[in-house]
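Removed from the display is one protein chain of the complex; every other protein chain stays in position.
When the chains are written out, they are named A, B and C in that same order, and each has its own residue count from 1.
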Amino acid sequence: MTDVMPDPLTLAILLPLFGAIAAFLLPRAAPAIGLGAVVATAAAIAVLGHLVVQAGTIFVPLGGWGAPLGIELRADGLALAMLGLTALIALGVGLGALAAFAGETEVGGQPMARQRAFFWPLCLLLLTGMNGVYLSNDLFNLYVMLEVISLAAVGLAVLGGTVAALRAGLAYMYASLLGALMMLLGVGFVYLQTGRLDLAGLAGAPDSAALSAAFGLMLVGLALKTALFPLHFWLPEAHANATAPASALLSALVVKAGLYILLRLAEAGPFPGEAILTLMGVLGTGAVLWGGVQALRAERLKLLVAWSTVAQMGLIFVALARAGLEGLSDSWRAAALLILAHAVAKAGMFLAAGRIKDVIGHDRISELDRSAVRPALAQLAFALAAISLIGLPPSLGFIGKWSLMEGAMMAGNWHWVAVTMAGTLLSVAYFTRALTGFLRFDRVRAPLDEHRGWALADAPPVVLAGLAVGLGLAAGPILAVLDLGTPFGAIP
Amino acid sequence: MIALSQATIYGLAGLAVFGLGLMGVLGAAERLRRLIALNLCAAGAGMVLIAAAWRSPPAVPDPVPHALVITGIVVMVSATAVALALIRRLHSLETDTDD
Amino acid sequence: MTVLLAFDLLLAASIVGLAAATLLMRDAFAMIVAFIVFGMLLALGWARLVAPDVALAEVAIGAGLSGALLLRTLAHLRGGGLSAQGGASVSAPTNGATQGINALLAGLATCALGLAYLGAPQNVPGLEAHVTDAMPESGVTHPVTAVLLNFRAYDTLMEVVVLLAAVIVVWQVERGLAETPAPALGTVYQGFARVALPVAVIAGGYLLWIGAEAPGGAFQAGAVLGAVAVLGLLSRHVRPAPAHRPLARGTFVAGTAIFALVALGVSGAGRETFEYPPAHAKTLILLIEAMVTVSIAATLAALFHGREPVTVATGKETT
């Protein structure tokens, strides 16, 4: 790794950090600095991708010490895919933020200029934390990274400054902290049992009570962070009340950090048993159903989208559990595909929902059809994102669901197929509520304001949502990237 | 019979503190109290780590968990400061709207 | 031995007891005080486990600064006209049955963890041998500092990033000049402050310097200097004004920026990121520690002050 200098793994983490510092120092130039930093980070990730394609998994022993004394960074296909995803979404959301924070003031909230100035440092710190999680190979470091993410995410969640956002943000903060602290205590138990902190140290560890306790703590903590039913209570309000670009980042990326760590823990093993995995699937089922039902009842568009995140996260847990412990070495692919699909689609959907709210002036679902103004492109983006989240072909969400169901079917677990089907039907039902609001016209009083062409603000949601649909056709290359460096060992 | 060593004593005490903190987080209604309960959780986790660093008395304790706990303390104070800022702001807004 | 063991048992019991007491205190002020005392006892326990650095950090930051932050917030909440009892705002009340179930679950989980803890091997070798082996090349002689600033320097950098994130969020959440001045110190205390401040500065510098060889280091020093700044705020020696903002921002980020730049700067020519050239290791580590100390001090003080100093147009700012 020493031939490239400095290594792209560190750069992927530190470039956004430098960007955050610069954006904090120069608030007026924050948007330009922010976008520049995202692009630079994407370039570093591209270089990293080149290396990973050539060499497979890459390790960087920071400080030259190497594990277990020092901390190692590790990049393989799974990490690479997540890095690329994060850069893509940061870019999309960043461009969306240019428009979202363009106004002057907002009633009852923070002045726009302040939101604009603070969005970028926080967004870039979030990026630092996310990229740090993807590349980390050390349990304690993962804890620290989770805290970086937590604080930046809370800052983003309360960016709007309304009472509702602050309340939800505080509840989110507490849940997030508790999850992180459980992770920390779990790390303590790991150290107690193995005397080391790197993930590789878990691999050879004997099955013991302390290790089970460690896994139990870490799994519960991460479940709290990923809002797995019934630990999802903090998510809907926090995601629904944030300003749209923040919601997009929170829903698309932040919850994925916990899931990613979960995948890495499952990879490092020894996973504490079939029953726990099944339990995760069962809770995921609960999330799919409960999230779906709540989305059906939600009165506001953004709340509906937030509840759909709860349901979709549940589906990812179902994907992990679809073929039991035996099948975990393949199930992670289905989970990873669903993670990617949900992230891209949800980022597009939240940006679209934000646009709709900005243009119409509210996001009450029952009154969307009374508006004479119809943000056609934002609505189109919303619909496209919905296609992927429902899992209709050829979207990436479809490919993810197909993999889920294929594996479940091959393992004879028809109940997971049934859960997926039920979730799909529920998602059709709740997204149709929104679409009905977009497409109904007979309750409009004023003359209709027809679609008059493009606004730059529509581009990010449309492109992200379009990608969510179109990337399904690139599932082959995406799977090839995921398999670089063979995470979870060889293909069975 | 497990030997009652210092590590065992403080480790179990740490778990107890963590457990109390957990109860506090789940049970307390006031914002400040829940925050302090979270701080207790952090302290408990720190105690377990420090206990894990403790070997048989003659040896030097493992410095790595010590460093981890220092990091943990700083992280926790940062989180506490953020939560407190939220609490203060919320309080101001809520008392304003209540008037 | 047995006497010491009895002392340990007593101390551990007090720690647990104070934790419980903290949660059971009805008055918010008493609760915070109990929490601070809890932190002091905890530090004592850590000193018993030969973890002086951690004990120092706990006293300075965990108990000291957290306590100060909590008290300052309580003052704000009570200044808002709430009764003493309800000092902390109440969120949605939880019903008794749910509370009982939650407590039961937490208790059961704790017992299970306790059993797992007792079942864990007591003498698994940790990383102490690795640390001892690598100490000569670390550039410092104190193992904890070596871990913090060399072996696991990456974690420490991220920890400073967490602090930076915290101050950014706090500034973002709260803004405006404090319209109700911080509880001013009386003249006696002001006099005390005049003496105490320089002493504390020297103490902080010493802690930083000694960190290379003995317990102490950037965080403890930063905390002491931060306390100096807090004292300065309280005694009105320091009055944050909008004009200070660029300087403040610069100070907040300086530690992170220098740390990260050094980490990247040393890489190349066969060396990884964070791999200090052995000849310059001590110098670089001291440089990083010095910058981090200043940043930490400024950040902690800003966290205490709690708001970005901006002038707000409206007469009655809704802080």
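Everything that follows uses one rule, which is that contacts are C-beta pairs under 8 Å (C-beta built on N, C-alpha and C of every residue); 3 or more make two chains touch, one makes a residue touch a chain.
Simple rule for what comes next: contacts and distances are computed from a predicted model.
For the omitted chain of this complex, the UniProt record lists the protein as "Multicomponent Na+:H+ antiporter subunit D", which is one of "Multicomponent Na+:H+ antiporter subunit D", "Cytochrome c oxidase subunit 1", "4Fe-4S dicluster domain-containing protein" or "ABC transporter ATP-binding protein". Though it is not drawn, the left-out chain touches A in the full complex. Contact with the undisplayed chain is limited, among A:288, A:380 or A:419, to A:380. One of A:59, A:233, A:271 or A:402 touches the chain omitted from the figure, and that residue is A:402. Listed by residue number, the positions of subunit A touching the unshown chain are 376-377, 380, 387, 392-394, 399, 402-403, 405-406, 409-410, 417, 421, 424-425, 428, 432, 436, 439-442, 448, 450-454, 472-473, 475-476, 479.
Just so it is clear, only the chains that are shown with their structure count from here on.
The chain pair with the larger count of C-beta pairs in contact, out of A-C and A-B, is A-C. Spacing of subunit A relative to subunit C, judged by their CA centroids, is 30 angstrom. A straight line joining the Cα centres of subunit A and subunit B is 28 Å long. Residue positions of subunit A with contacts to 2 or more other chains are 140, 144, 147, 151, 154-155, 158, 166, 185, 189, 191-192.
Shown for subunit C are the residues that touch two or more other chains, namely 91, 113, 117, 126-127, 131, 151-152, 155, 159, 162, 165-166, 169, 173. Subunit A contributes residues 140, 144, 147, 150-151, 154-155, 158, 163, 166-167, 169-170, 173-174, 177-178, 181, 184-185, 187-189, 191-192, 197 to its touches with subunit B in the complex. Within the complex formed with subunit C, the subunit B residues making contact are 2-13, 15-24, 26-37, 39-40, 43-44, 46-48, 50-56, 59-71, 73-82, 84-96.
Note for the complex: subunit C touches subunit B at residues 5, 8-9, 12-13, 15-16, 19-20, 22-23, 28, 31-32, 35, 38-39, 42, 45-46, 48-51, 53-54, 57-58, 61-62, 65-66, 69-70, 72-74, 76-77, 80-82, 87-94, 99, 102-103, 105-107, 109-110, 113-114, 117-118, 122-123, 126-128, 131-132, 143-144, 146-148, 151-152, 155-156, 159, 162-163, 165-167, 169-170, 173-174, 219, 296, 300, 303-304, 306-307, 318-319.
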